[in-house]
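What follows is a set of notes on a single structure, which appears directly below.
A single protein chain has been omitted; all remaining protein chains appear in their positions.
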Amino acid sequence: MPSERKKLDLAAVRALLNGKTNGRDYWRNLEDLASTPEFEELMEREFPRQAIGWSEDEDSVEGRRNFLKMMGASLALAGLTACTRQPTEHIAPYVRQPEELVPGRPLFYATATTLNGVATGVLAESHEGRPTKIEGNPEHPGSLGAADAFMQASVLTMYDPDRSKTLSYNGEIRGWGDFFSTLGEILAVQRTKSGAGIRILTETITSPTMANQIAAIQKLYPAAKFHQWEPAGTHSARAGATQAFGQPVNTYYDLSKANVIVALDSDFLASGHGSLRYARQFSARRRVQGGQTSMNRLYAVEPLPSSTGARADHRLPLRANDIEEFAWALATNLKVANGPTKGENWDIYKWIPGIGKDLQQNAGASLVIAGDYQPPIVHALAHAMNEKLGNVGKTVFYTDPLEVNAQDQLASLQDLVKDLDAGAVDLLLILGGNPAFNAPVELGMGDRLQKAHMRAHLSLYDDETSEICQWRLPETHYLETWGDARAFDGTVTLQQPLIQPLYEGRSALQLLQMLTVDPEASPYAIVKGYWGSQHKGADFENWWRKSVHDGLIADSALPTKTPALHGGAISSPSEKPKMAGKLEVIFRPDPSIYDGRFANNGWLQELPKPVTKITWDNAAIMSPATAHQLGVLKETLNAGDEGVPMVELNYRGRTIKAPVWAQPGQVDGCVVLHLGYGRTRAGRTGTGMGFNPYGFRTANALWHDVGLIAKQTSGSYEIATTQNDHVLDTRRQIIQSGTLAEYLKDPESIRAGAEGPPRGLTMYPEWKYEGYAWGMAIDLNACTGCSACIAACQAENNIAVVGKDQVRRGRAMHWLRVDSYYHGGVNNPEIHNQPVPCMQCENAPCELVCPVQATNHSAEGLNDMVYNRCVGTRYCSNNCPYKVRRFNFYLFSDYETPSLKLLHNPDVTVRSRGVMEKCTYCVQRINHAKIEAEKEGRTVREGEIQTACQATCPTEAIVFGDTNDPNSRVSKMKAEKLNYGLLADLNTRPRTTYLASLRNPNPELEA
Amino acid sequence: MSQIFHHSTNTFARITIFGAIFVIAFLTWAFDELNRSAYETRATVPREQPVPFSHAHHAGGMGIDCRYCHTGVETSSFANIPPTKTCMNCHSQIWSTSPTLEPVRASFRTGDSILWTRVNDLPDFVYFNHSIHVNKGVGCEICHGRVDKMPLTWQEASLQMDWCLECHRHPERVLRPREFVTTMGYTPAGDQEEIGRRLMNEYHIRSTRELTSCSTCHR
Partner (left out) sequence: MPDETQIAEPRPNEIIAPGYTFGTVTDQIASVVLTGKTPGFWLAAFTIGFALLMLFLLSVAVLLAKGVGVWGIRTPVMWGFAITNFVWWIGIGHAGTLISAILLLLNQRWRNSINRFAEAMTLFAVACAGMFPLLHLGRPWLFYWLFPYPNTMNVQPQFRSPLVWDVFAVSTYATVSLLFWYVGLMPDLATLRDRTQSRFARFAYGILAMGWRGSARHWSVYETASLLLAGLATPLVLSVHTVVSFDFTIAIVPGWHSTFFPPYFVAGAIYSGFAMVLALAIPLRSVYGLQGLITDKHLDNCGKVMLATGLIVAYAYILETFTAWYSGNVFEEAAIWHRMTGPYAVAYWALLTCNIVAPQFLWIRKVRNTPVLLFIASIVVLIGMWLERFVIIVSSLAQDFLPSSWGIFQATRWDWATYVGTIGLFLFLFFAFIRLLPMISIFEVRTLLPQAKVEEEVRS
């Protein structure tokens, strides 16, 4: 047993950490790099010894989070087998059938979902009045037809059985009438003192209708105060703009015109307003296909590998602090500031000249993006640089702020705290949000809020804040009510309900209305009324119908403006805090549950986080070298089998225990903590998962700060990942990649080695596919690994959530997974993302081994999976080289919870226990389109069928279509020289193929 | 020493040995028969309904077209059970006081649906689409039988997989011109096989291999 192996020798690690790997060799794990004897011993080992050992089965860890159902054979029989007598079923037809509704045919409605108050237009699919699936709204500038994982999972939130269902006062169930009367009494008092005791705390608001309400309320109660708090809001962007222009502005970009992009700790491809649009524009400029031979170039400086960093042509890992220095240096190089031209962090100054030159050469077609989590000065510098480069109006646009009274939310919150302490708050309405959980820790909101005499909390869940409020008001989900909000560019997006509120919820709009002169107005009346008052010109009705139909109000984007950079905007660089042997702590919203608001959403909890592939948890993420320094470096990167070490984090006198995650590509000397976990009152799914970094987060260091002390502590923690090995042996030809230069020199060179055997090389006659031949092409050069496709697939195909313990046992059910591989040195590897759905092999290994013909080849080349025929020998999975088949080890599907039944897609069988399942290219969509085409006596049109993953993909990396049609996009992509089949050498003839990924490095920096 | 068994035991032994073969054969046969029996499939068994609705009277006697009530049949996978409104179109005038129709009126008053018992019920993992069959010239009659002769509706066919496959393998045996789809008691003008083959070309019926691919019906 290697347990008493000698401690790793740091020098050795360092030496090899600096990426001295030969050519395209992908390293296996830390040990490969430091080739000391004790590493060599581990060379080929991904796992610890004694694997036949003893693993506790789930009985020992059965908990509410476990999602395990116990079920007898008899029940299972009823589930999926034909040879039992059909139980008697009933049909309840409509009494009066809505004329636009044809039972059996889904309808799509445009509506809007918001994050941090900013709207994205979506289309919601409705089956007989049940919203089941979200798609992007192609008409909407912020979506362009794409949707992210949050949007995809939002339907689950709506049907979440843990949502707060009833209105209660001090725990006793009440009706809205009671609340209304109480409110009335208080308001009566307040009116006498012009509302001096009224405080309304909301999340960021961009809704014009709400703005109008607020104005009205302020007319009635001039002394009432409105506060906004968004834990993961764009605070420093706002401050940065104020610093640069003397006024808050909203900034957005046009990447379609940007040849050179510098991302200063900005994950613009996967998070933040408009990221869906940016991802689309960005990848369009990297698609070296159909004659396009140019690529844009992305420089990314960031502390931890993000989706954006993974796609960068040059990625420089810097501590969040040093990024300010980088910004100064670059600004200095561009002559917009006079900062340092050299410093001890040589990496920075090695880069600056090259980047500066590149930017200047592309003046007007370049872009510097400052990340939302960088301090105001970085934003100011970015504004200055963009102005200097003449990008404003070309790649950068400024408008008035999106939010209603764009205030400094921190100041506003502290103001509220002052009033609370003064006991000046009689009525505190908290509309959405969860300040008790996510406000800066030193404000102690949990206790402070209780100083308000009357507290009411409107929210989807009965959460930490509800707990300390007398009135707990159930909120409506966005699919249940009317509303509006502005998109990243100000476009007004209309939110239209698809279903009556499931529970007695009301919306923030309605609640604010209660403070106005017309308290009982319906949300529809409120929104329509407001726009009626806004609309100029006749035939408002038609205009309104069209707007609702499109989901947005035409040309309502805020007018762009060009604010002048005012003189003292950019002072001189402030003194950088000394590390003094301490670590930097970095706070970020979690990639899958954001600021904690999605903590009770099983789909998002189980969604593997980009790159790390962690599910259900957050961790103290640090670089392997840092972990090693702390003596908490696991011997392998594989967390799947046994637990990871724990560290005790100490920051400003507060301490937290956290599991360690050693993340290659992260900069040394910092620890990243993802916010949103450690909920104490989230619901059955989210409560108690992970630890709570809000416990560290203070008002003057919202995003990062120096001064964290971490030391090893006892115990280990089991983290559930969906991928244990991120290591790629190039001889396996899994990821093909190269540089643009290489490609232009010899297009074939990139995919060299990944060719399949010649088709003639078989004793069997070639099978000819008549009619359609469905196929898929995935552009690795476009994929950012954002994982929206996984969520979309889960929603479309009724894929079950299995829970953390089962994920840890390798039983996650996602039909589509996104593998991530590292290439290069541990401290800054290239990161490759590879979405892997079923390959639909033409020579499918799974098919001939199934003893009961449960998986067969369709006439169109699909690899059909017949759930009701499957007896569960699992042989097909063993024989699948891509391991894309998923097995129902238990009854994972939820057959009991009524609300979750409504969530199911009626076109896809809900799989029972003991059955194998897998991706079939969304065959339900294929059949639907085919039937429609047949009825019209035509063939299916190109683009008529979009698989769920394809439809939601922001970068259009996934393309599906008929490979028998030479003009289809998929055929064209497959004809590209970059096209290769995964493990094609096995002669499985996969219908899903990949386009190799290309980088466009700057020759000057390569040297 | 004394004999334990009577002499006849020998014969008995022999019989049991050979008998076994027949017993096994019989059991297999019986099992298969049971699976195809009306008990298992519920075929040809009239089902009780909250309102004794008679297709024989409405479709047969009065000759109301199927599509007057089953509106979805040409456009949707689900043929649709008519909303109470459809019943009331006529029954607000005729038989407007008949006690048998009280459930219908009640439903219209209260807005609660009438709870019909499902007659033709496929397993949940079978995705049958009415519209495509109707549009390709598969008559209602083919699967639902002479509904116009059913006082209380029953399921005509076994609805078992081999029954489905018969047509999916030999569409020519059942296809009829679209205009006759809802006709009851349709008789082909000429040789059915021949007409069927002609229609197969005309309506672009897909190849047997496609029609019998698993994903055609199962997802």
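Should a chain be cited, it is by its letter among A and B, assigned in written order, with residues numbered from 1 in that chain.
The rule we apply is simple: contacts are C-beta pairs under 8 Å (C-beta built on N, C-alpha and C of every residue); 3 or more make two chains touch, one makes a residue touch a chain.
Predicted, not measured: the structure shown is a model, and the values here were computed from it.
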Among B:Ala56, B:Ile132, B:Leu165 or B:Met200, which one is in touch with the chain left out?
B:Leu165
Of A:Ala554, A:Val852 or A:Ala975, the residue in touch with the unshown chain:
A:Val852
Contacting the left-out chain: of A:Gly390, A:Pro881 or A:Pro1001, that is A:Pro881
Looking at A:Arg85, A:Lys335, A:Lys711 or A:Arg732, which makes contact with the chain not pictured?
A:Arg732
For the chain not shown, which residue from B:Arg36, B:His58, B:Lys85 or B:Arg146 touches it across the whole complex?
B:Arg36
Could you please point out the chain A residues that touch the chain left off the display?
43-58, 68, 70-73, 76-77, 80-83, 640-641, 723-729, 731-732, 734, 806, 809-812, 817, 819-821, 834, 836, 845, 848-853, 869-875, 877-879, 881-883, 885-891, 913-916, 982-983, 986
Omitted-chain footprint on chain B covers residues 1, 4-5, 9-10, 13, 28, 32, 35-36, 158, 160-162, 165
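The rule is simple: only the chains that are shown with their structure count from here on.
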Suppose each chain is reduced to the average of its Cα coordinates; what separation in Å results between chain A and chain B?
47
For chain B, which residues are in contact with chain A within the complex?
35, 39-40, 42, 71-72, 75-78, 80-85, 107-108, 111-118, 121, 123-125, 127, 129, 131-132, 135-136, 160-161, 204, 206-207, 209-210, 213-216, 218-219
For the complex, give me every residue of chain A touching chain B.
80, 82-83, 85-86, 88-97, 102-105, 770-771, 856, 858-860, 862, 864-869, 907-910, 920, 923-924, 926-927, 931, 934-935, 937
